[in-house]
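Notes for the one structure printed next.
Every protein chain except one is present and positioned as in the full complex.
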């Protein structure tokens, strides 16, 4: 159904429920929907499962959400970074669960959720700790691990521009997880730098068609 | 390795071997690499398995290849069309094998080949003739069919523009199967309307990065 | 729905344009819709200009416009029936794997398909007559049948020789199991529900008369 253009990030995240699985875009800070995360912190939803490539940087964005104790579990490929001290402390104190997923599996499992794939056989991680307990199968002499979709209740993503139908374009490597997460959640909310008129985006260059996008909010510091 | 810019379609298809599996782009005539198919006819490779959405239209292109008796088997979603008389006659005479694949499975099975997926569980076709004899599994209460990749020895695709690194852009719905086939074959050959200088394509709008493309030939009637 | 009295002819049987108008009436504002090849494409002609309905075509486009008129024909821009079409502002193009991921992942609100038969359990048969000399061709029908949130069927209720097409069990090869939500016919509109077939409206006939002719139990409209 039609995309809803929100005046403020608070409006966009108002109905996120406790216990939700929230897909959070970005790779480091590139593509990170900081204003939506800040709004989610104000909104107060807790007991969240967050799916994101990293587990927060510094004291802002995802790290700030973690610091408030709102996140029960993080599903990510790379929690440990130079400035991931908020996560590190929570993890070492046993206050947060962690599921480490190879980065390609993270992306492909969300794609599967968005594409109606029930499960898929993947070579990544075969024979490693991260495949322990998972079903495997040898196909044409190669060992594959059975991986299941990761579906979100909500996706919070950052994009560059949106038109009024919710079509999105990204910019450079800030594209990263946004387009995949947009396919994999029940409610998809995009923070964009600019909202343009319908028809202003090149139809050949739209990366996320509006069908996937439920709400768009323009960044406050650009509005 | 680096893309090879060919002067003529004959050069581009010179090494296609008898018995090859050839992925042929296009949906109807949109995106159909007619000059590459004509060159393949001249080249003479036979006993081919052709994977394409349709089984040829009229007397040209894929239909002409079929008419020459070069194709052992067609893997497609929709062989029967108003002007598919060449295929129809061969099929009714028992002179060609047919594997009918739901269109989404055709696309997804080629994507799987290109993405290193060993097999995937898919809801399409569950409980129908086209899933007979295939493994199934119930996941979260829904029945899925196990589908395997379709990999090509060669892909012949049509695109709109290429740069000298083999980056491709398509035009409107002529995009269709080209980008997926480009990921799924050992040797990928693209027929394009125009070759532009490297740097002339918008990096945000490249659909098929040059890594997937082995040879490019500009259409003769535009050269 | 509040326009029913105004738009619905009370006399039957309806012509194909009347059925298309009924379906158009029931498509919510802003819905993302795929119209199957053949008669379902007529539905587009009956959507109000301000409906905000976005049409998807499985060969890789959202926001498809009407059929191309003279001078608008572009061989790179066709619908799934290979008919030249046009592009509306806010359109987006994508490749076949993305297009079918969109369909199979449950992102389309509604698809409208033709049918040979629909069963009381919502099984759909629309791709193959099962005749020994028929060339099977499935296209995207199986993907649409299992993928769209709601599947509407558009058909006559009886074949030309008077055989019911709404049946206890399909005798033709299936397209999908339990996938049909509603059936629009020349004589009535039916909902397929867990409790049985419910009649929404009749045209020039009665529920009792239809129950007799179909030899099926029918439930009155549930409101």
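Lettered A, B and C in written order, each chain numbered from 1.
Operating definition for what follows: a residue touches a chain if its C-beta (ideal position, glycine included) is under 8 Å from a C-beta of that chain, and two chains touch if they have at least 3 such contacts.
Being a predicted model, the structure only gives us computed values, none of them experimental.
J.: So which of the visible chains would the left-out chain be touching?
T.: By the stated touch criterion, the chain not on view contacts A, B.
J.: Out of B:53, B:84 or B:167, which touches the unshown chain?
T.: B:167
J.: So one chain is hidden, and I want to know which residue out of A:5, A:29, A:139 or A:200 touches that hidden chain in the complete assembly.
T.: Of the candidates A:5, A:29, A:139 or A:200, A:29 is in touch with the missing chain.
J.: Would you write out the residues of chain B that touch the absent chain, in ascending order?
T.: Counting only chain B, the missing chain is touched by 1-2, 111, 113-117, 163-165, 167, 183, 198-199, 201, 203-204, 206, 209-212.
J.: Which parts of chain A face the unshown chain closely enough to count as touching?
T.: 27-31, 53, 77-81, 87-88, 91-92, 98, 100-108, 110-111, 122-130, 143, 160, 170-180, 207
As a convention for this text, only the chains that are shown with their structure count from here on.
J.: Indicate which of the five shapes (line, ring, star, complete, other) describes how the chains touch one another.
T.: Complete.
J.: For chain B and chain C, what's the span in angstrom between their mean Cα positions?
T.: Taking the average C-alpha coordinate of chain B and of chain C, the gap between them is 29 Å.
J.: Distance between chain A and chain B based on Cα centroids, please, to the nearest Å.
T.: Measuring from centre to centre gives 33 Å for this pair.
J.: Can you list every residue of chain B that touches 2 or more other chains, as numbers and ranges?
T.: 108, 122-123, 170-172, 207 - these are the residues of chain B that touch more than one other chain.
J.: Among all residues of chain C, which ones touch two or more of the remaining chains?
T.: Residues 87, 93-94, 100-101, 103-104, 146-147.
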